[in-house]
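Structure, as structure tokens:
Here the complex is missing one protein chain, while the rest keep their positions.
Here is chain A:
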């Protein structure tokens, strides 16, 4: 029928399928790319797959994703089926109420459901992690199972179970031998929906997880700021697993139908291959995770260290080496701002080590959230540069051991930006319309306000509301007239590729950018900047302070500190490492961003002040909203 319409339909269909598969195909191709670029293919290699297999984060995420999906599917299918049978025999009032309740997670925006779970766990002080993620997944999967089982139960003859029992079956037998086989198709499709929902979930998992437990979506979300083709590799792996599962599920009934025609057993056959495929997928994930071997006689064998650190802030080998040496396993969770870290810690999430910045350490000390370090166990203090020790936030270094330090400045493309403009305008270059559309701002409330206050000639620690208001106006003018992009770590790869002319940047990221691209420069305005330092601290509620002390020493000693600093680009607190990397033949020889300046009297260190923090925090949200509304 409709023969005339066919060519149009076919073209449409082809275009649609192209649209759906283009990104997936692109991703698969680039997972085999030799280079790091996401836009040009330079040759075939399995490098990113090796990278993926070596990345503990990714392997664990794979395991978490599939183990949670399988457990949540199994539990929610069983509970959902039993409850559906129960509900179908319940009073009408209860049925109607439950219909509404089950609709909640389906009809509410997902982020609202997610926040509900998060508040629930926090209010009742349930520690967030694997269990909470599993509970939440079960909770949002059950309604889907009930929804797909219910119609099948309704279509059953209500007297079926009674008949079975009249004939001598126990209620259990009536249930398992009579009712369940009749509703199997509903159960299977319910289980499939539950499995998809769980594997696919990001929003709910993101809000209910804790202690470094990450599923695949969370890993992709947190890693997406830097160019990282291993994401393509792991995604390809998931595509392959899912496709195999789906093809098996779809082929199973056809094969079953071919081998025996129209027998009732056929229906059950469907479940088996589906389950087998799901478990095979799980096995792949579990095997992959168990690749790492064990050892013995190491001081912290079998213990776990939870670190909460900035993203992209550790060397390639330090964690693996530390695990090798001590026998402990390290779980690392990342944050992109001090504020994000603070919220989790203040709400009782437990980590063994945090790496906050100066003012945040001061705040954590003031709010009694940190424990004093044991001076007998800290053996690394003498190795550290004098300039980062004894700073005002912790004058005696009773609580903190410096990790990285540096300044905040302007990264600029020497071919596009006149050094004279920079010298004349300082931070005000961010208002110079000559560079409109060519500017990155950094999504940090403290440092954006630092920039604005310094541009206006004020102290960055001002408590004067008038001055803060002026700084706010300065920033609003910037986002409204300059067509800025507000980024975090994306700035690193983008500036390394010369995508924009200017950006506000941390010195360490600038070192990395300049090492990658010699056309880039780093400028610190004469009006002063933020002299910051990030240090390792142990929170009060740490579960393994002993191991935390061991790690602090390890990361401060030459090998660990060298690995960190040379890979990341930030200035090491270890004096010897700093000299080696900035000296002759070092990775950062001749790069001015690597050595924090010490000769400008306008430079300051942040001081924490609760009231100012609140004002700045609120104003910065508004700047971002203004930027969004301007775009």
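Criterion: contacts are C-beta pairs under 8 Å (C-beta built on N, C-alpha and C of every residue); 3 or more make two chains touch, one makes a residue touch a chain; residues count from 1.
Following the convention adopted for this analysis, contacts and distances are computed from a predicted model.
The listed choices are "Lactate racemase domain-containing protein", "2-oxoglutarate ferredoxin oxidoreductase subunit gamma", "Energy-coupling factor transport system substrate-specific component" or "ABC transporter permease"; the UniProt protein name belonging to the chain that is not shown reads "ABC transporter permease". In the complete complex, the residue from A:333, A:485 or A:534 that touches the missing chain is A:485. The chain not shown here is touched by just one of A:339, A:367, A:432 or A:557, and that residue is A:339. Only one residue from A:46, A:94, A:255 or A:419 touches the chain missing from this view: A:94.
Touching the missing chain, out of A:161, A:370, A:410 or A:429, is residue A:161.
Considering A:72, A:142, A:213 or A:593, the position touching the chain not shown turns out to be A:142 (whole complex).
Residues of chain A in touch with the missing chain: 1-2, 5, 9-10, 12-13, 16-17, 19-24, 26-27, 30, 38-40, 79, 82-83, 85-91, 94, 98, 101-102, 104-105, 107-113, 115-120, 123, 135, 139, 142-143, 158, 161-162, 171, 175, 196, 199-200, 202-203, 207, 216-217, 220-221, 224, 231-232, 235, 238-239, 242-243, 246, 250, 337, 339-340, 342-343, 346, 441, 443, 479, 484-488, 490, 499, 617-618, 621-622, 624-629, 631.
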